[in-house]
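The complex is shown incomplete by one protein chain, all other protein chains being positioned as in the whole.
Each chain carries a letter (A, B and C) given by its place in the written order, and its residues are counted from 1.
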Amino acid sequence: MAKKYETPLLDELEKGPWPSFVKEFKKAAKRSEIASDGLGQLEKSYRTKRGYWKHGGIVGVLGYGGGVIGRYSSLPEEFPGVAHNHTVRINQPSGWFYTTKALREICDIWDKYGSGLTNFHGSTGDMILLGTRTENLEPIFSELTSRGWDLGGSGSAMRTPSCCVGPARCEWSNIDTLDITYSITQEFQDELHRPAFPYKFKIKTAGCAVDCIASIARADLSIIGTWKGNIKIDQAEVKRYAKNGMDIQAEIVDMCPTECISYDKKEGLTINNEECNRCMHCIAKMNKALRPGDIKGATLLVGSKAPIVVGAMLSWVIVPFIELKPPYQELKDLTRKMIEWWDENGRARERIGEVIESKGMRPFLEYIGVPPMPQQVKAPRRDPFFFWAKTDLK
Amino acid sequence: MAKKYETPLLDELEKGPWPSFVKEFKKAAKRSEIASDGLGQLEKSYRTKRGYWKHGGIVGVLGYGGGVIGRYSSLPEEFPGVAHNHTVRINQPSGWFYTTKALREICDIWDKYGSGLTNFHGSTGDMILLGTRTENLEPIFSELTSRGWDLGGSGSAMRTPSCCVGPARCEWSNIDTLDITYSITQEFQDELHRPAFPYKFKIKTAGCAVDCIASIARADLSIIGTWKGNIKIDQAEVKRYAKNGMDIQAEIVDMCPTECISYDKKEGLTINNEECNRCMHCIAKMNKALRPGDIKGATLLVGSKAPIVVGAMLSWVIVPFIELKPPYQELKDLTRKMIEWWDENGRARERIGEVIESKGMRPFLEYIGVPPMPQQVKAPRRDPFFFWAKTDLK
Amino acid sequence: MALLQRKTDIGPPHYEQFLPPVIKKNYGKWKYHEILSPGIMVHVAESGDEIYTVRVASPRLLSTDTIREISDIADKYCNGYLRFTSRNNIEFLVSNKKNVELIKKELKEKGYTIGGIGSRVSNVVHTQGWVHCHSACTDASGLVKVLMDELYEYFTTKELPNKVRLAVACCVNMCGAVHCSDIAIVGVHRKTPTINHEMVIKLCEIPTTIASCPTRAISPDPAKKSVKINEEKCMYCGNCFTVCPPIDIHDPENDGVAIVVGGKVSSLRSDPKFSKLAIPFFYNNPPRWPEVVSAVKNILETYAKHAKKHERIGEWIERIGWERFFKLTGIEFTFQHLDDFTFSRETFRTSAAFKW
Partner (left out) sequence: MALLQRKTDIGPPHYEQFLPPVIKKNYGKWKYHEILSPGIMVHVAESGDEIYTVRVASPRLLSTDTIREISDIADKYCNGYLRFTSRNNIEFLVSNKKNVELIKKELKEKGYTIGGIGSRVSNVVHTQGWVHCHSACTDASGLVKVLMDELYEYFTTKELPNKVRLAVACCVNMCGAVHCSDIAIVGVHRKTPTINHEMVIKLCEIPTTIASCPTRAISPDPAKKSVKINEEKCMYCGNCFTVCPPIDIHDPENDGVAIVVGGKVSSLRSDPKFSKLAIPFFYNNPPRWPEVVSAVKNILETYAKHAKKHERIGEWIERIGWERFFKLTGIEFTFQHLDDFTFSRETFRTSAAFKW
């Protein structure tokens, strides 16, 4: 396709060493009108300093309520190529592992029906195909599903679960993040594809407290691997770290938040495991010498989200420790109970964390059958306006 | 007077080594029916586990709206002596210093007109005369004022200011707490005696961040002395502490919240004063060796209070540094402005801190003419819902 | 009658007239102090002058007899000068070093309790209780007495890692500094108030009453021309009762006390802190509340055993974590510990790092 628009401003973004998204746009624009008109409209945004997209309305595929983000240009005459510019969210494989065969398969479909532009990946985790017309959605869907791919979530639904690389390539994972994510995604297919919740519900799984998937910041249910038992120490490796110049006192001992490590050149490293809170600092910074303990499980946290409407939230510890073995029945049951409670108590566009905050932690815990535990709080309440249920009074 | 009531339960509280308030009651009961009936009613409370006092209504002295807490028994037939049981609040002298002559003077008046029971002192700071009848209030007031004493505050008014012992007997006071308190109390006599505020307004003054008057927890205006300039070190005394067995590293260096102290047996103590936040720890624990810097002043904080209605509050830094020299005009002007703003914006029974919280810190600062400063916050805001005034937009 | 001399708005007498001469002379020029024993300290001025302070416990509720008695003692050894502290102890101000031993002897003979200075328990800030306040859920003076009988040695002799500030407030108005104390007892109600509608009509302003409720539990009851209370929302703060007494919050069957811990007001080392809930409820068990006393003692002694020197209770707990505090003290964690008030969100744990 011939070059359609002058893009002097965007051209500036081809300069510089970091890979340029404008170059990607231009590559796709050679073949796709969606891409080339998208580029043209983007140049206009750069000139006028505002976007020209209209809120999408509902578009999608038969039988599904989500997986496609509808998008229309507010300047369809000027940029007809992006009169429709919908996004298709494809549920990524756990851990974002691909074979090149699979990637090419996706590219083939997308070159046939869409802009040739993608996001690898969206912030929730989906593979994103960026820009197509309404009439192409069904064909794309058929091609995808016939090859074993399915759409991800959008709208007031279960969203595409995602996870860190976990046991596939990380020595710290206490749980099988990939398998849990796959299993949960399969379990909630209906909820994922047919929005019926008060609002979105996201699940993210990290193998340990390092949380390489940022689950604690952006998942209604954050599953974070952890352990019980002693951290394993290889004193020979400790010595090697010291020899290689690590200031163990400053970098490890003094940075342990619970002050439970001591170090002595001769004795090596000693950890008072009773007091360790499993923050992962020492293990991460001396990974050859230290390894997590043996009894593996996870902490379940609930409620994190972005700021709108009531301010950003981090997830809250609900279940301090749970074993996670296939088929993860307890986890699935608990998740269903959480969603049930939320569904019964939440208003439209209220995330589960918001509902817990407004109704109180107690009714939530009682409903899902989890007792109060000091692990659930940073500190107990301060103002003495305690609530007493009738059953609390003898 | 003959013993009027059996008090088997209260008698239990005459036992044990700690001074017994029941003994005090009994002493006074020998001469006063108020005290003896008070004791009788108290015994009943101990038996039935509830109080028998009625909310006071308004009693007081001519021309004043406060200074007396009205109190009536809800069992006047059973305990006629405490049918009236009002409290007289006398404004204490700064720092609670007395001569025995002055104390005896008060005792004489009180034996004449009241129960003979007192609180030395009330939580706000007043000398409290506990228990008299309405008809005695005017005589008591005349006797008191004719001898140079005046009532303290109550109701929706300025409350009796109080302060720590300060320069009178403490080496750390950066300001003249006694004089400031006296001067402010005189300045606000009208506001103290004639309730016209939305609610109570308390002022407490501490000579340093040790805050021996708990001003930061229970004063609408907390005045806390501080300094600029270097902490003075007497290295000879540092050595003596070490010699006497102080573990300077553990007790001082490691406990400095800003990590700005270092210690070496030879070099002695070194303080990076740039980073010191003047928390007073090192000075307090090594008082012979360390002394505050030379440029004296105070931090003004606003808003602390007990939990009802919106939860307990601590005072907030408003003016990080202000010089305080007699006649403390800037302080008085600022205080008046704060009160003015509160008065204009607060509803009845709203403390100033509550109003600042609900209207926002900005309008308050703008009204009193104090610019925004990072010292006023622990951390800047998190959720990006910034408010822009028209004047902020160019 | 002295009524002719009646004056108004004269304010308190000037403090200067009450200062001992050595203080007047060295005012603002003190150099250091030394704690000589749990109840005696000396302040030394730059001039070299000294003032000895002998601190004595007070029940705060004093009869004029006792005030006269301490005045006699102060006349004998302090040239008639004394003061009270911000925690209601009595301080004898001895200018003449020789008098220190003498006053100590006489105080002991007369049964006074010397102590409270340094890293120990000092007097208990407290409130009126059943002695005088209409709002009380418990008695403050009684609780203080039984507590301090039990903790007596922590006032007179035993050392702790740092000062431990105790307080007692007889209701959630918290006229003591309970909300920022190391260990404090607060009187609490546990049931929704009962409403005497006829009296409400007579005595109360409906809008003020409705506005008084922090949880918006009160709404108009137009039928009765009174108000009604939503039980689900009521937190028994008693605020409605204060502005409208016919809404009676008292209930001997269900009133009692809670224990809160970990507050502080000084800025040393760490920021001032609010007290947090340790134990949500004890029934009133006068005259000696044995369960409450032993619970406080348990917390105090667990702290004494585990804290580092100079750590306040709140600092110790924050270092070890609240989950560890509950484990070490053996205190049960209940639904009441979970915050459900305005800032609950800030109290929930937002980290995968915690202790078992």
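Following the convention adopted for this analysis, contacts are C-beta pairs under 8 Å (C-beta built on N, C-alpha and C of every residue); 3 or more make two chains touch, one makes a residue touch a chain.
From a predicted model like this one, the values you see are computed outputs, not experimental measurements.
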Chain not shown, its touching partners among those shown: A, B, C
Contacting the left-out chain in the complete assembly, out of A:59, A:83 or A:214: A:214
Touch with the omitted chain, as defined above, among A:98, A:321 or A:367: A:98
On chain B, residues whose C-beta touches the chain left out of the figure: 208-209, 211, 216, 224, 226, 228, 257-259, 274-280, 299, 301, 304, 313-317, 320-321, 357, 360-362, 365, 372-389, 392-393
Interface with the undisplayed chain - residues on chain C: 267, 271-272, 343, 345-346, 350-353
Missing-chain contacts mapped onto chain A: 9-10, 12-13, 15-25, 27-28, 35, 38, 42, 45-46, 48-56, 63-64, 71, 85, 87, 90-104, 106-107, 110-111, 116-121, 123, 130-131, 138-139, 141-143, 145-146, 148-150, 162, 164-165, 167-171, 173, 176, 178-179, 182, 185-186, 189-190, 193, 209-218, 250-251, 255-257, 279-281, 284-285, 287-288, 306-312, 314, 347-349, 378
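We take it that only the chains that are shown with their structure count from here on.
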Where chain A and chain B are represented by their mean Cα positions, the distance between them in whole Å: 51
Whole-Å separation of chain centres (CA-atom averages), chain B against chain C: 12
Shared-contact residues (touching 2 or more other chains) in chain C: 172, 174, 179, 214, 237, 274, 341-343
Chain A: positions in contact with at least two other chains: 382-385
